[in-house]
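So that we are looking at the same thing, I have put the structure below in structure tokens.
Selected chains from the complex are presented in situ; the others are not included.
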Amino acid sequence: MTHKRIRIGMVGGGDGAFIGAVHRIATRIDDGFELVAGALSSDPDRALASSRRLGIQEARSYTSFYAMAEQEKRREDGIQAVIIVTPNHMHYPVAKAFLEHGIHVICDKPVTKDLKEALELKALVEKSGAFFALTHNYTGYPLVRHAKHLVDNNTLGKLRVIQVEYAQDWLTERAESTENKQAQWRTDPEKSGMAGCLGDIGTHAFNLACFISGQKVQQVSADLTAFVSGRRLDDNVHTMLRFDGGAKGMLWSSQVAPGNENGLKIRLYGEKAGIEWCQESPNELWLSIFGQPTQKITRAGHGAGEEANRLSRVPAGHPEGYLEGFANLYVDIAAAIHAIESGASVDSVQGFIPSIDDGVEGMRFITAVLASSTNNSAWQPLDDMESNGQSARGKAND
Amino acid sequence: MTHKRIRIGMVGGGDGAFIGAVHRIATRIDDGFELVAGALSSDPDRALASSRRLGIQEARSYTSFYAMAEQEKRREDGIQAVIIVTPNHMHYPVAKAFLEHGIHVICDKPVTKDLKEALELKALVEKSGAFFALTHNYTGYPLVRHAKHLVDNNTLGKLRVIQVEYAQDWLTERAESTENKQAQWRTDPEKSGMAGCLGDIGTHAFNLACFISGQKVQQVSADLTAFVSGRRLDDNVHTMLRFDGGAKGMLWSSQVAPGNENGLKIRLYGEKAGIEWCQESPNELWLSIFGQPTQKITRAGHGAGEEANRLSRVPAGHPEGYLEGFANLYVDIAAAIHAIESGASVDSVQGFIPSIDDGVEGMRFITAVLASSTNNSAWQPLDDMESNGQSARGKAND
Amino acid sequence: MTHKRIRIGMVGGGDGAFIGAVHRIATRIDDGFELVAGALSSDPDRALASSRRLGIQEARSYTSFYAMAEQEKRREDGIQAVIIVTPNHMHYPVAKAFLEHGIHVICDKPVTKDLKEALELKALVEKSGAFFALTHNYTGYPLVRHAKHLVDNNTLGKLRVIQVEYAQDWLTERAESTENKQAQWRTDPEKSGMAGCLGDIGTHAFNLACFISGQKVQQVSADLTAFVSGRRLDDNVHTMLRFDGGAKGMLWSSQVAPGNENGLKIRLYGEKAGIEWCQESPNELWLSIFGQPTQKITRAGHGAGEEANRLSRVPAGHPEGYLEGFANLYVDIAAAIHAIESGASVDSVQGFIPSIDDGVEGMRFITAVLASSTNNSAWQPLDDMESNGQSARGKAND
């Protein structure tokens, strides 16, 4: 088979940004993409400098994403897909512009700044016929896929309890009052939307729980707090969960927990077995079949299944990490785009790629959590959110 | 100083019991006690056989705890203290009998079968002038004491988040339908009281959080479940917590989480630092001062404080465990009893010994959790419980 | 069965000593022994004070172990066994005195100060008919017993590689020049014998490897060093091993390895499986059957065998530690003494109790290691040692 890279452009991700560079590495690892265009910054000089550093031709370095969508559409060698790595509030307008030109969209999470936008985006995606992927990258870790497989093939039995958490410490002090740009926009309601920690990392934890369990969250009871004085959005999230398959759970996310770097951890317990996985040790999955010793399953090692092996590049014991997990998502995205463009079915991988529906679900979760927290933790159904949950605020209810 | 052992008796703990044997070992480790009397079983033959096996003289092997209290009181060499290791519903009547004879009481947790009894017992303790200790044994681990010290000396700064959990798996299947006596009484409301997993291990987690943080829980929002079909009491506890010092927390306890043996774990995060401790690795305490690498503090090692060292018998790297932690409680109890009997102050150790007040607080917690869960997780203040929280049931609210 | 404690005396172990207190706790944990006599110190005042503190009657507090052996022998209620916890150079004369009076001996390791004494002691033991136990306490850990079982039942297949190490850091600086009494005698050839770190902890590692593997070490190639300036005995031991069953191995022991408290660790690899156990996490044994995920076997948990369960007091997940492991040795010693005194066979437990033969083997090991190191690491057979290995010195060969 001859090698054929997918031509991509990027919006956001100029010099100094964090996640843009991550996406670029992830697209390069398996050589499935070629970055040929960009609107990397709203500052023209910065946009151009960033493009040069990345080997993007000057002609395809745009200062406006509208122009980029339009002009790339016209080129014969125009981009096939765009990667959106702007702050949250720009996800919707950028995605809209490219979808309207029939260009596939790969969008960072959370999908939009609120649920209303997410639902509108869903309609746009459906109308466009283009492919839309949401980069909940943790679903790309091989042993996360294997965890999902163990649930799907009933190794765990009917699920009872799901404990998920994502703890960090980088906002322990008031970093938004310093030069820290990441801290500034992530704690700013205008750029982040209504949720702080909840939107930034709580949604990852939520998505991971749903992805592995195959269940939807029906209701939440939540208690949000902004512990750091003067902070405008929540920095700690306490939530109880009720899933539609009968499981119950807890979700904790925090950005004020000293000693936690990226402590994303999930545990699922069913009638027959339990599993545990931590993002900081992603090459290990612990499987405890009731009545047997706990097993340490390693990526690409004995006991890791086909799906985990498909996504492994190096043998067991040679750790793969965050970038490889992210790249796995791009492996599947590439397969989906190739399939779509050749008119084939994308079923084989699409079940693994977070979609606009997952994005909508995430915004329902955010909205419901905010509503519950505002309402003194009353249980809030997620499917009520379209009508009435729009006005809540991600601030502690004190 | 000449060696002088405290004379003790035991109620409950005959052949086949679990926790009675633990208490006996704990009293022997540091040689501060001498077991000289017992009402080890309500079955006379079993009581006598158990006494013989333990070296208790036949004359002091009782079949009635009333008789034991009365007769031991009359002896010149009568017991100074009684250890109560019966199922929960008997704690109150037994404690009452001995307190009324002025005999010190060391009682297993939870203190009584409900809050009303706990409050009555508190009155009895105060009236008697006798010493009363509640064996929340996890407070005896040296590094739990050091954790408390780190909070007390403000190493953590003002506390924000407290995450505590106690997970087991032994009730994953319906063990109460087998010959398993432990499973039978612990899932039986007549013997355990209104709470299942909540009373059995949830109270340990609750007590530990309060002990280390020095804060009281003000309100709880809870969701209890009995996952195993036909089970009469809760086997999984999800609770959000609000502390009186401003911290917020979560408490999870479960007996249906495969792979968890005695997974008691606590994490506390303040404005300046966080700590983490797990009962299954009790010789390690992880201290993360914000901005510095995480430190691994080991029992009796560099960085462990005076209190941890006082309670260490062997050097760092030689693990001490559950029995030594339990024995530490008895070290302090012995000191308290010696002090009381010699008319001295017990202040130096009493702050560390769980008291009748802790027992009452635990019953308030149980009552409030049950009330909240019954009331669809509405926040329930603990100090309301005396008046109105008595009728709730530890059953899932489905 | 009526309770019957074995009457014991102790030589050494007065106030300030370390290992004496450990032995006393170990004898108390399961209530199988009663300490009734002692020659706890060569200093009469200290001996008496120590006895009082331990509840030993003044009449049975001796200042001479000769007197103790003689007088206890004459008493109807005299001690049945003596525990020897003196510095190494006194093991032989004390053991001799008690064996000659037919009193059982429980002796700390290493058995004597040199091989010649060990062989003489072996003759004395055999002549006396008394029971002799050497407290290589690490063999008492339940999962060490299970490890031995896995080798014995061929789960590992024919053994190939044995890696064992025991690393500490407490002698990193020149502690023997301070008030540290433990450091003083353990680095003093007059009291410790020819070996420093080698005798103190290297023999434990050696014994553990032999105990679990069931193999004898045939030859050693060694490189000893005294890294700390002015130190008179080795503080670091590098040894390659060849076992009589065909396995090869390495043994490292060190007292100058910062960060290691009591890092005793063993790994055994056979044709079919490998196991790993660390003293600092003694409640876990890792079993890797080739072609399967690694299993975490926990003490008293699923997959731990009968022998591990027999020696467990509390359920899985409640850690037992160093003192319980030590106590397990005393459980078996008690059974052996009861059996001997009632004329029964001691076979069922004696295979687990380190004997005078293990003591002799340990001295052969020390002697061979010293000889090899002196001889520029030439392989040294252990069974040559009786004739010619006596004069080597535990000093680095630089």
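Going in written order, the chains are labelled A, B and C, and every chain counts its residues from 1.
Keep this in mind: a contact is a pair of C-beta atoms (placed from the backbone, for glycine too) under 8 Å apart; a residue touches a chain by one contact, two chains touch by 3 or more.
Quick caveat, the model's predicted, so the values are computed rather than measured.
**Student:** Report the copy count for the entire assembly; 3 chains are displayed in place.
**Tutor:** The entire assembly in this structure file is built from 4 identical chains.
Everything that follows uses one rule, which is that only the chains that are shown with their structure count from here on.
**Student:** Examine which chains touch each other and state the graph shape they make (line, ring, star, complete, other).
**Tutor:** If you draw each chain as a dot and join those that touch, every dot ends up joined to every other.
**Student:** Validating interface symmetry: for the copies subunit B and subunit C, is the fraction of residue numbers used by both over half? Same or different.
**Tutor:** Over half of the interface numbering overlaps between copies: same.
**Student:** Between subunit A and subunit B, tell me the centre distance in angstrom, where each centre is the average of that chain's C-alpha atoms.
**Tutor:** Result: the chain centres lie 43 Å from each other.
**Student:** Taking each chain's centre as its mean C-alpha position, how far apart are subunit B and subunit C in Å?
**Tutor:** So the centroids are 36 Å from each other.
**Student:** Where in subunit A do residues touch two or more of the other chains?
**Tutor:** Touching at least two other chains: 287, 294.
**Student:** Within their complex, state which residues of subunit C touch subunit B.
**Tutor:** Contact set of subunit C toward subunit B: 1-3, 5, 18, 21-22, 24-25, 28-31, 52-55, 168, 170, 260-263, 279-283, 298, 301, 313-324.
**Student:** In the complex, go through subunit A and note every residue touching subunit C.
**Tutor:** Of all residues in subunit A, those touching subunit C are 287, 291-298, 301-303.
**Student:** Mind listing the subunit A positions that touch subunit B in their complex?
**Tutor:** Those in contact with subunit B are residues 160-161, 163, 165, 169, 172-173, 221, 223, 225, 227, 236, 238, 240, 242, 248-250, 252, 254, 256-260, 267, 269-276, 286-290, 294, 376-379.
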